[in-house]
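In this view, the complex is presented without one of its protein chains, the others remaining in place.
Chains: A, B and C, in written order; residue numbering restarts at 1 for each.
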Amino acid sequence: MIDIAVIGAGRIGQIHAANLHQHSAANLRCIIDVSDAAATQLADRCATDIGSVDDMLADSSIQAVVIASSTDTHAELVSACAQAGKAIFCEKPLDLNVDTAKQCLTVVEDMNVLMCLGFNRRHDPSFERVKTEIESGTVGDVEVVSITSRDPSPPPADYVTRSGGLFRDMMIHDFDMGRWLLGEEPLEIFATGSVLVDEAIGKAGDIDTAVATMKTASGRLCLITNSRRCSYGYDQRIEVFGSRGMARAANQRETLVETAGQSGYSREPALPFFLERYADAYRIQLDKFLRAVGGEKISLPSGHDGLRALEIADAANRSHAEGIPVRLQLPFQAASGHGSD
Amino acid sequence: MIDIAVIGAGRIGQIHAANLHQHSAANLRCIIDVSDAAATQLADRCATDIGSVDDMLADSSIQAVVIASSTDTHAELVSACAQAGKAIFCEKPLDLNVDTAKQCLTVVEDMNVLMCLGFNRRHDPSFERVKTEIESGTVGDVEVVSITSRDPSPPPADYVTRSGGLFRDMMIHDFDMGRWLLGEEPLEIFATGSVLVDEAIGKAGDIDTAVATMKTASGRLCLITNSRRCSYGYDQRIEVFGSRGMARAANQRETLVETAGQSGYSREPALPFFLERYADAYRIQLDKFLRAVGGEKISLPSGHDGLRALEIADAANRSHAEGIPVRLQLPFQAASGHGSD
Amino acid sequence: MIDIAVIGAGRIGQIHAANLHQHSAANLRCIIDVSDAAATQLADRCATDIGSVDDMLADSSIQAVVIASSTDTHAELVSACAQAGKAIFCEKPLDLNVDTAKQCLTVVEDMNVLMCLGFNRRHDPSFERVKTEIESGTVGDVEVVSITSRDPSPPPADYVTRSGGLFRDMMIHDFDMGRWLLGEEPLEIFATGSVLVDEAIGKAGDIDTAVATMKTASGRLCLITNSRRCSYGYDQRIEVFGSRGMARAANQRETLVETAGQSGYSREPALPFFLERYADAYRIQLDKFLRAVGGEKISLPSGHDGLRALEIADAANRSHAEGIPVRLQLPFQAASGHGSD
Partner (left out) sequence: MIDIAVIGAGRIGQIHAANLHQHSAANLRCIIDVSDAAATQLADRCATDIGSVDDMLADSSIQAVVIASSTDTHAELVSACAQAGKAIFCEKPLDLNVDTAKQCLTVVEDMNVLMCLGFNRRHDPSFERVKTEIESGTVGDVEVVSITSRDPSPPPADYVTRSGGLFRDMMIHDFDMGRWLLGEEPLEIFATGSVLVDEAIGKAGDIDTAVATMKTASGRLCLITNSRRCSYGYDQRIEVFGSRGMARAANQRETLVETAGQSGYSREPALPFFLERYADAYRIQLDKFLRAVGGEKISLPSGHDGLRALEIADAANRSHAEGIPVRLQLPFQAASGHGSD
């Protein structure tokens, strides 16, 4: 049994706590949140207690921590947990600032603790299957990765303001997915976008529709298209094209029922949003994290993967702002970046 | 070039005439119809002349005849053409009476002329592919053949009266398809049906919805389901299940476009009816017939295939009328029935 | 919280116990099995105790019982539990003998206890969706129900001997599904089958491939096809055709990944067997049962549904044995059959 605490009782924290509550190898020790009410409510649902960061850090019987609090607290909490010698699962992004992210990763490395970043999509069974098909040779040499990612409806404008913008909040998942599937570091990005969905997003200084192309040293290419609104559900598709073939993951629906009538054949929309679409992925990633904490050798998205995605997002922002493609430096301490596959 | 005449300027005759008009190896000599007006109109469209049965029979330069006149004229015309030594393509059914059909087939055999029955579906590229998949071993030993066949809308009641009934008019195609795909003679049939679509059909003494199961000597099974009305187009599907796998042919649409919106994903209905769905099949069957007339060794549905389908339809009628399964005799001169594959 | 016991620690008992263990409204009180070792192992996994039938019957704090022991014990246990006033969830079939089944149902009615039969497929989200599409009018008046059900590989011959035969062991699910989707009692059945898969099954006096057609009073039709072996996974499809359209449920796969290469496009096989295919259905049916025990008004497959399916299976057996269609009596106490939808 692994003793573990959850920081953050919001939407994502609730998912993680529920998954830990049901996991046979996890002993969910406490829920920590700035709001006592929120912490208590979640703790009750998961038959555990509420706690505080200081107590948790001081309690050496707590081996692992899930950080699902607000983004601006991630880096500090990661550093503190690392210094307390705890295994860390941290939601993305590490921080909106690359330098802050680097500093906390240095602490993680110095303390030599296990750290996993919450790029949940890598654990989605369909996307993992695409990765497996690449590794088994079905696709041959990867040449072009295409990622379509569209949210069902635009977030409120005040969320947009806090989010760091579409590239750092939304497309960051696709940057990580692109790196993972390309099997090679992107060294150039061109990103551009528009306000086509919601003028309030434009007023908040952000875009709601965007495309990006990335290129690696050997010339592999990645295309990403994002929208903050999609009428037919949460659109999450990837396609990997290569010298021997192609592998792609289609959108998922609640059922595979099809009806037909005078106007033709109909199928239901895609699953509504990430809670439904990635329910399995959330469960699987925590299970893998727990197994890694337990000593199993398991490849997990690392802090450096989180940092790299952030660097790409920053480059995308600059590309969009200046209207030029942006060169990417080789990853910070690339040698450690091997967690990515 | 093969000199050929078409008897019958109705719906099917028009298809055959147009295909012959465009075929580089056919010399369409004349159109023959009881209605001069109909014959003239079709002859004009196909840049040929009108003719008469007697002249055609007497003209030894006409090598082949397409018989697409009304069903009650088939047997007599087949006999006459056979006696005149002409190659015969005859629309199904040979006749509504098994004995009459047998008599005209005896003439065909005696005269040793080439005869092809218009089971057009055997020439549909998708169904032919299913047959090929069986022959190549993909399916293994055939065990169960399932056929779904639904017309878009019920025929007028007076057509029903003349048609010989659902089993002889509509399901007869599926009996032939079943035989062809089973690769073995069905020796028992159980058929039952209902009037669910159109009461006028019931008043005319027929049914509009029916199912049948057939069984061969070795125990292979065939299921057929028919309806005289289908809201989503002309429903024509087959599935063959066997020891190693399955092969199936899906319905066809005009395009492969899919749209998506708030209520889900949509595709257009299946093709509307047989003229659209089997356009290729009509063209291909005549092409094969012409090639066979030209001396090529080509397997075509024979007169005996037509007779056998009729015998099965009669057995289905009896099964439905008496509420019992009906044993089928081994085919009349089975040795000649090899055209079926 | 509902206090509940599980009888039977075999394959199905394990599923139910695990689902109860994770259910927030269930208090899994004990596991009962003729084998202490099996009971102990499952009890340990579900953090509960082992128990005995007598103690359980005597303990009035246990409100509900899941009966998942061997078929020959069902009827007696149902009667005993009913007499002890407990709510009953019983795996199908109630019994292999219709009279025995009727007797135990009489006890259930006399004691007026809640009883749910384990026709898990009714709770499958895809099949429930098809039912919903019927109820919402998409299909119009139901005319033809087609059910394809194929197991991945044949059971051992000794299982076949005990099973009651294909119609009572396997197609019984499809008889229930057919009744449920037809929305009307079948009053006639014709069933026939063959030994095409495994000669050992034939030697054990059973068949491994079968088809059946059923007909209701108003003329609605149902086709069922079964095989004990299917190379591409567990083949579980239904299609309902009606006056306004069609609804169908396709096979499910682990992922929706498709690959393409020189030989074409490929998708993985269907899910391997019922544990995977109906995992959700098993969970949902117990959840519904618990909610019904808790007082919610929920429609569940009743004991009479179980009895009716058995009667149809017996008729199918007779039809197959005698080679004739068999008339079905109106259901035993049809008035109570409201559970069926």
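Just so it is clear, a contact is a pair of C-beta atoms (placed from the backbone, for glycine too) under 8 Å apart; a residue touches a chain by one contact, two chains touch by 3 or more.
Treat the numbers as computed from the prediction; the structure is a model and nothing was measured.
Student: Which one touches the absent chain: A:Arg45, A:Arg244 or A:Arg291?
Tutor: Result: among the candidates, A:Arg244 touches the missing chain.
Student: Using the touch definition from the top, which of B:Pro154, B:Gly219 or B:Gly245 touches the missing chain?
Tutor: B:Gly245
Student: Could you tell me which of C:Met111, C:Ala260 or C:Ile298 touches the chain that is not displayed?
Tutor: Only one of C:Met111, C:Ala260 or C:Ile298 touches the chain omitted from view, namely C:Ala260.
Student: Just checking the interface: what residues of chain B touch the absent partner chain?
Tutor: 22, 125-126, 129-130, 133, 138-139, 244-252, 254-262
Student: Residue-wise, where is chain C in contact with the chain that is not depicted?
Tutor: For chain C, the residues touching the absent chain are 231-232, 260-269.
Student: Mind listing the chain A residues that contact the chain we can't see here?
Tutor: Touch set of chain A with respect to the missing chain: 140-141, 143-144, 146, 148, 150, 188, 190, 192-197, 209-211, 213, 215, 218-221, 223, 225, 227, 229-232, 241, 243-246, 323-325.
Assume only the chains that are shown with their structure count from here on.
Student: In terms of Cα-based centroids, which chain occupies the most central position?
Tutor: If we average C-alpha coordinates per chain, C lands closest to the whole-structure average.
Student: Have a look and report which chain pair racks up the highest count of C-beta pairs in contact.
Tutor: Chain pair with the maximum contact count: B-C.
Student: If you average the CA coordinates per chain, which chain's centre is most distant from that of chain B?
Tutor: Using the mean of the C-alpha atoms as each chain's centre, the farthest one from chain B is A.
Student: What is the distance, in whole Å, between the centres of chain A and chain C, each centre taken as the mean of its C-alpha atoms?
Tutor: Roughly 41 Å, centre to centre.
Student: Multi-chain contacts only, two chains or more: what residues does chain C have there?
Tutor: In chain C, residues 244-246 touch at least two other chains, as defined above.
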